[in-house]
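A single protein chain has been removed from this complex, and every other one stays in its place.
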Amino acid sequence: MKKLVHRLGIPGSIALAIVTLFVLVAILAPWIAPYPLQGAGAPNVIAKLQPPSASYWLGTDHLGRDILSRIIYGTRVSLTNGLLIVAFSLLIGLPVGLAAGYFGGWIDEALMRGTDVFLAFPALLLAVLMAAALGPGFLNSIIAVAVTWWPWYARLARAEVLVLRGQPYVEAARLSGVSHPRIIIRHILPATGRPLTVQAALDVGPALLTAAALSFLGLGILPPTADWGQMVDAGRKFFPARWWYSAMPGMTIFIIALAFSVLGDALRDRKGGASRASA
Amino acid sequence: MELLRYILRRMLLSAFVVVGVTFLVFVVAQVVPSDPAALYAGPRPTAEQIEKARQELNLDAPLQARFATFATAMASGDFGISYKSRRLIAEDLRAYLPATLELAVFSTGLALLIGIPLGVVAAAHQGRWADRLGSFGSIAAVAMPTFFLAMILQLVFAQWLGILPLSGRLSREIAISAPLQMITGFNLIDAILAGRFDVFGDALAHLILPALTLASYPAGVAMRLTRSAMIEILERRHIVAARALGLSEPRILFGHALPNAMGPALTVIGLSFAYALTGAVLVEIIFAWPGLGRYVSEAILAKDFPVIAAVTMVVTICYVVMNLLIDIAQALVDPRVALS
Amino acid sequence: MPLLEIKNLSVSIPTPDGDVHAVRAVSLDIERGEIHGVIGESGCGKTMTGMAALGLVPKGARIQADRFHFDGEDLRENAVRLRGRRIGLISQDPAAALNPVLSIASQMDDVIRAHRDMPRRARRAEAAGLLAATGLPDPERVLRSYPHQLSGGMQQRVVIAQALATGADFLIADEPTTALDVSVGAQVLALLRKLVAERGLTVLMITHDMDVIAEACDRATVLYAGRSIETGPVDDVLQRPGHPYTRALLAALPDAAPHAARLSAIEGSIPAPRSTIAGCAFAPRCPQAMPVCAAEPPPERGNDGRRWLCHLPEGTR
Partner (left out) sequence: MSSVLSVDNLVIRYRGGLFSPRPKPAVNGASFQLAKGETLGIVGESGSGKTSLLRAILRLLPVESGAIELEGRDWLALKGDALRRARQKIGVVSQNPFLSLSPRLTIAEILAEPMLAAGGPQSPAMREKITGLLSDCGLPADFLDRRARELSGGQAQRVAIARALALEPSLLILDEPTSALDVSVQAQILNLLSDLKESRALSMVFVTHNLKVVAHISDTLLVMRRGDVIEFGRTEDVTRAPAEDYTRELLSFGRKAVAGA
C-alpha cells in the first residue's frame, strides 16, 4: 500500500482510490442505492423535483426518483460504456496496427490509408453520424464511439511495432528462422500489447466522457435505464431553478473523468522515469 | 524542391482522404439506416408513398451506382433536400456554416491564447507550484464535460452576475429592428465593415460564453502539449551548446527554443480547431447558437440523414483542409519535415 | 603557468544507491598552445572532467579539488562566466549541437552578436570568414543552409566556427570525430591542429581512440577508473608507456600484434563506479600486481612532464 502511494504520488493514489470506489459502486449498485427501484427506473410521482434533503441526499428528478440512486445505477452504464469502447477499439486497432507495422509494404499502405480516412473526421462528429445511423441504444452508442476510437490504437500499435521491428533482436530472431507468427507472439505482442493496454485502461475516462456526450444528445442508452449524460440533458429543462438535477450527474462525470486523467498522468510519469533509467 | 514535392504528396493524400470520407459518409448515411425511404416519405407513410420514395431516392440501383451519384452530387455542392423541412440543404448550410466557423475560429484563438502561454510558464517553472497548479487546471479543463461546463457558465455569468447574454448570437432587438447585412457571415467582421460598433459589442458579448466553453478543453490540451514540448526542447543538446557559446538566456529561450516549439504549437492549432468544430454540436444546442451544430442535432432527432451527411461532409472537409494547411506550415517552420 | 591546472579533481554524483564517483582523482596540466589528449575507456571519467571545466555537471554533483584553475581563475566559481567567452565546447554529435530549425547564418550571427559589437553586414562577413577558416569551401552556401543539409564533417566545422566566433582560446573537444567517418575525422583533426598553430588555441581532446591521440595530440593523459594514471608527451606515452594499464591498452590494439595472431586482452573489468578503492585501481587486472598494489595508493614515478602512478620501480616491464 505504502509502496503504491510512493509510486503513484499522492494525487495519483487519490485518483486510484476514486476509480476503485466507482468500480465498487457499479458492482454493488442494488445493495447500496437508497432507492434501488427508483435507481432502476421506477417513477415516484409523489416527490417530483425535490431539492437535496435528508431523505433524498441529492434531490429528485422530474419523475420523483432519487438522483443519488440514479447516479449509482448510472455508474454501471458509464463504466461499461468506457470499458467496452476501449475494448472494442483495442480489438480492432491492435491487430490492424500490428499487421501494418510488421508486414509493411502495401499491407501497411492500405491499412494506414484506411485509418487516415477515419482520422480525417473530427471524432465526435463521426460518432454522432454513426449513432444516428444505428439508432439510439446501449450497444449502438458504444460501437459509434469505438469506430472513431480504434484508429488511434492502430497508429500507436504500428508506431511501437515499427520501432520493435527495427530492433536488432527481432531481426536476429527472424534471421535465425523463427516464423512470423512466433515472432509476433513472442517478441512483438508482449512489447506492444502491454503499453497499449495501459493506454487503453487510461482512455476509459475520455471514452466515458464521449459516451456521455452522445447520450446527452439523445443517442445513448434509452430511458428508463439511468445514464449520467442523459440525466444532465433531462435536467436542462429545469435548469437553473432545479439545478441539482443536472448538476449532480454533471459533477459525477467530471469527478470520474478527472480521476482517470490524474491517474493516467501519475502512471505516465512513473513509466517515463522507469524507461529513462533503463535506457 | 523538397518542399514542393512534400506539398504535392500531402495534397494527393488529402484528396484520397476526401474520397475515403465521402465513401464512409455514404455507407453510414445511406446503407446502414434500415429504411431511408420510409423516413423520406414522411410520417405514417403508405406503401405507395414508400415505393415512390424508393424510386426518387434511387434506392433500388446497385450500390456502386448509388455511390457514384452521391459522390458527384457532393462534389458539385448539391447536398439534396432535407427529409424533414424539404428545403435545399445547400442553402441551409450557407446560412449556418459562417456562424459555426465564427465560433470555432474565435474559440480556437481563445484556447491558444490561454493554453500556450500557460504551458510556457509551467515549463519554465517545472516542478514548482505554478507548474503544479497549471497542470492540475489543465487536467480539470480536459476532464470537464463540455455540456456541463456550458450550463455552469450560463448559470454564473448570465443568471447570477447577469453580465453576459444567456444564449443566441445577437440580441433580439438588433436582429429584428436593425439586422446586419450579411457579407462574410462573421458577425464581428460584418459589424466592423458596416461601421456598427453597437452590433459589434453585442455580437462579442454573445460569443464569449460559448467560445469560452469550447476553448476549455483545447486550452487544457494546448497547455499540456506546450509544456511537455518546451521541457523537452530546453533539455536538447543544441540548447546546452547555445549556453556553452555564451548566448543570453532570453536569446536562447526566444531565439532558439521557441522556433523549435512552433511545430507542436501548430499541432495544437489543428487539435483545437477540430475540437471546436465538433464541440459545436453540444455547445450550440445549449447556447441556441444558430450554426451547423444545432442544425445537425435537430436532424439527428428527425433522422434526417441527408442533412447529417451534408454537415459531416462539410465539416470534415474544413478539417482536412485545415490539416493540410497545418502540415504545409509545419514544413515551412521546420525544413526537416519535408524530408520524412 | 599552465592554462588549465587541475590537481586532484573529484566529481561525485549522489544517487539513492550511494555516490557515483565519476571522477576520483584527476590531475591535469594543459599548457598554452598544445593539444592535450585525455584518453580512457568508458566509465573512466574523461567526459565528466571536461564537463566540470565547463560548469556543466549534473545537478547536485560535488566537485572537489586541490586546484581547479583556468588562467588563474578558479573554475569552481567562474566556469559559467568563462564558458562561451574563453572556453568553448566541441561535442561528439554535431547534428545535435546545431539548432535544426535555424539556418547556419542565423546561428552564426547569434554567436557573433553575443560577443562583439558589429553592424549586421560586418557580422555576416565575419561569419563567412570564420566558416572559410574552418575549411568550408563555399561559406555563402553553407550560411544559407540548414544543419540537416550539411554532412557530418561540415556540421562539425560549423560547430568549430561557432566556438571561434565566441573568441574562446581554449576548446574542449569531447570525442569530436567519433560520429564521423575515419577520413572525415582525420580532416577535422588536421583542421584543429591548423587552428592551434595559426590562432594560438589550446585544446583539451577527450577521446577513447588511441589513433586520435597519435594523430592530433602533443601530450596525453591516460585515465582509469576516474584517476589520471599516466601523463606525458604523446610519443613517450605511446612508445614507452610507464603504467601497466597504458601498456595493456596499447597491446590490445588490433594492429599491435602480427596478422591473425592473438591479441593480448585485458582480463576482468573496471571497478564499480560506487566502490571505494584503497590502492591502485588497476591492481585486480594487472599481470604484474604485487600485494602492496591493492593496499596502498601507488607512488608517482617519472620526472617533470612525464609521470605515472605505479608501485613497480622505474625500468621494470
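Just so it is clear, A, B and C label the chains in written order, and each chain counts residues from 1 on its own.
In this section, contacts are C-beta pairs under 8 Å (C-beta built on N, C-alpha and C of every residue); 3 or more make two chains touch, one makes a residue touch a chain.
Predicted model, so just to flag it, every value in this text is computed and none were measured.
Only one residue in the set C:E31, C:E73 or C:D209 touches the chain that does not appear here, and it is C:D209.
Touch with the chain omitted from the figure is made, among B:R5, B:R94 or B:R128, by B:R5.
Only one residue in the set C:I266, C:C280, C:C293 or C:C310 touches the chain that does not appear here, and it is C:I266.
The set of subunit C residues touching the chain not shown comprises 41-42, 152, 181-184, 186, 208-215, 234-235, 238-240, 248-257, 259-260, 262-266, 269.
In the full complex, subunit A touches the omitted chain through residues 167-173, 175-179, 182, 186-187, 190-191, 278.
What we mean here is this: only the chains that are shown with their structure count from here on.
No other two chains have as many C-beta pairs in contact as A-B. In terms of their C-alpha centroids, the spacing between subunit B and subunit C amounts to 55 Å. In this assembly, the C-alpha centroid of subunit A lies 54 Å from the C-alpha centroid of subunit C. In this assembly, the C-alpha centroid of subunit A lies 23 Å from the C-alpha centroid of subunit B. On the side of subunit A, the complex with subunit B involves touching residues 11, 113-114, 116-118, 120-126, 128-134, 205, 209, 212-213, 216-219, 229, 232-233, 236, 239-240, 243, 246-247, 250-251, 253-254, 257-258, 260-262, 265. Per the touch definition, subunit B reaches subunit C in the complex via residues 236-238, 240-248, 251, 255-256, 259-260, 262, 333-336, 339.
Of all residues in subunit C, only 54, 56, 83-85, 88-89, 91, 93, 96-102, 110-111, 114-115, 146, 148-149, 159, 162-163, 165-166 touch subunit B in the complex they form.
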